[in-house]
Each structure stands twice: as C-alpha cells, then as structure tokens.
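Notes follow once the structure below has been shown.
One protein chain is absent from this view; the other protein chains keep their places.
For subunit A:
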Amino acid sequence: MNRRHFNKLLAGIATGALAATFSISSAFAADPLKVGFVYVGPIGDHGWSYQHDQGRLSAEEYFGDKIETTYVENVAEGADAERVIRNLAKSGHELIFTTSFGFMNPTLKVAKQFPKVKFEHATGYKLSKNMGTYVSKTFEGRYVAGYVAAEMTETNKIGYIASFPIPEVIRDINTVQLALNKYNPEAELKIIWVNSWFDPGKEADAANAMMDQGVDVILQHTDSPAAMQAAERRGKYAVGQASDMSSFGPNAHLLSVIDEWSPHYIHQIQAVMDGTWESKAMVEGMKEGAIVVPSFNSAIPADVVANAEQIIADIKSGSLYPWVGPLKDNKGELKVAEGVALTFHELEQMDWYVEGINAEIPK
C-alpha cells in the first residue's frame, strides 16, 4: 500500500496541483483504485457486454471499497471511442479495459498519451508498453459442445449459427468439426452466416431454417438467445453462448459455454495494486477459469456427462489439445504435419476449414 501511495504522490506532483491534492487527501482515507470499462453494447444485451459487466461487478464485490469502477456503455467503435477512453484516463482511472475489437486503435492512441495509465484491450492484437491484450480460448468450450452434440444428435445434422468469417469464428467452427471427426464422423455440420453478433431476428430465422433441414442440435457463435428459444419451441437441442442461457430453453439447453471474465479482471486489478502489472498478450481458457461450462441438461445420459467432464479435466490439465496434426483442410491438403501443435497465434489467423466441413468460407 505504501508504495502505491508513494507512486501516486509522484504522479500527482508530475501531473499538477489537482492530482496532488487528491493523493494527499488519499493519505487519510483508503484510496480506491479507479478502474474503467468501455463496452460496445448496452450492459443489458445478455451477451458480450453483459458478461464483461458481470466481471466488473464481481471485481467490485471482491475488492470492496479498495476499488472504484466506472463503465461507459454503448460506445460506438467510431470517432467517439477515443474521447471516451481519453476521458477515463484523464479522470484518474489507473486501469482501463476496452472490451471490443473496434477499440484497438483508439486504445493504442490514448495509451501513448497516458504512459502512467494501464490499458487492456480485449480480442485485439496490438500491444504497447502500457497496453496489454486479453482474449479467451473459446474453442476449448466449443470442443466440449462439439462432443456433446456428437452424442446427442439423432439426425446426424448439427447446425452452427456463425457471425462473421473472422479467424476466431472459423477456428471455433473447425474445433467443433474436430470433435465430430473424433466422436461421430457421420455427423454433418450445417453453417449459416448471419453477419451480426447480435440479431435475434436473423438468428431465429437461421435456427428455424436449420431445423427445417433436419438439424436437431444447434450451436451458435452469436450472442442472442433466439436460437435457444426456437429450439425449445420445436423440441430440439441447443448450446448456449457467452452467458448462461438455460433459462431461455429449459429443455433445449444442453449446456452453455460461458465467457467468465471475473478471474481476469480480479487478477489484473490485483496486479496493478501490487505494482506487478505488465503489458502482455494474455490468453486464458478453462484452466484459468475464463471458459466455464456450469451445468449439463439432465436429459444427457450420465456417461456422456462423465465423458464431457473428463474432456474438460483433460483440457485443463493440458493432456487434451485438439489442434495437433495431422490435420487436413476440407480440400484434402495437409495443413498441420503429424505431431505439430498449432500455437494460439497461428489459430488467430485461421482462414481454412478442416476436413469434414462441406462448405466454403465466405469471402
């Protein structure tokens, strides 16, 4: 604590009288660390921004009055983002999380202007001295979902509602196919691109179109619970994405793969408090508690649940990693040689479908 106050005092003297008074007064009262969050959506979206805000709330609960958090929601990924991030930095926030890909360049610009403030940008690829990145290995959860889907499908047709053909989404589709190749090679993946992260209307249309074609398990890489609700109405199965969607389809809901940001936020806030924070590209998955599968539908047979839990345990321990060669693309070309494991960085640039996917990536 002492060291932090000392740092603060130094920063205060450097940045002027106003900040100095702030840190002197802080010598009397416990001085909360101010942490800022910038969201692209409303916190009520029940998807991406909602999950980040849940993480913020957990951090608040964990640290109590040792921190003070601020969020700005619905920040357009255009000209406004830079000003919002800058204002947070200017108003004494020492750690700022910008939680959408489109905030990458604005965050970098502001980070250069505020070398004392720490910035963390979710899902991007640009780093600087005081700007780190964080992203979660959603594909780990996708593999578990792929396994359960492989076991639960009766028609051997599995639907996948996809957002944009960016590497992250393609990688996750591929991971599901890898699980299908291993556990149920008969099963076929049907992919529909809705070109949106959140569009309940389109997602529901996609889900219905798939079910009309005989799909009986629906996976999604979009944020709304519309597909879950559609599956519930028609007595099919679906897998929840990003947040726990069990309440939207009590019977349809096989499992949800949740983005759990709390451990990351708590860990990084602590690091700033301890003075150990450093800029790096953080990749977190099931092992770190960033990807969570909290529950399974009771309709799933006990042995399938047990296997799924074993897969989760193996992913956590590192004994299971789906991205090890030999792997071919869907045109038969060998992409990963036997025994070679793709790094996360390589996965981040994926632009090909694995063997077994009967489709083309939209260009």
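The rule we apply is simple: a residue touches a chain if its C-beta (ideal position, glycine included) is under 8 Å from a C-beta of that chain, and two chains touch if they have at least 3 such contacts; residues count from 1.
Definition applied: contacts and distances are computed from a predicted model.
K.L.:
I notice the complex is incomplete. Of the names "Simple sugar transport system permease protein", "Thiolase C-terminal domain-containing protein", "NADH dehydrogenase subunit E" or "Beta-ketoacyl-[acyl-carrier-protein] synthase family protein", which is the UniProt protein name for the chain that's not shown?
P.N.:
UniProt lists the chain left out of the view as "Simple sugar transport system permease protein".
K.L.:
Would you indicate which residue among A:48, A:71, A:134 or A:265 is in contact with the undisplayed chain?
P.N.:
If we include the chain that is not displayed, A:71 is the one touching it.
K.L.:
Which of these touches the unseen chain: A:83, A:129 or A:345?
P.N.:
In the full complex, the listed residue that touches the missing chain is A:83.
K.L.:
For the chain not shown, which residue from A:195, A:295, A:310 or A:343 touches it across the whole complex?
P.N.:
Once the missing chain is taken into account, the touching residue is A:195.
K.L.:
If you put the missing chain back, which residues of subunit A would it touch?
P.N.:
Touch with the absent chain occurs at residues 36, 42, 70-80, 82-84, 86-88, 91, 101-102, 164-167, 195, 348-349, 351.
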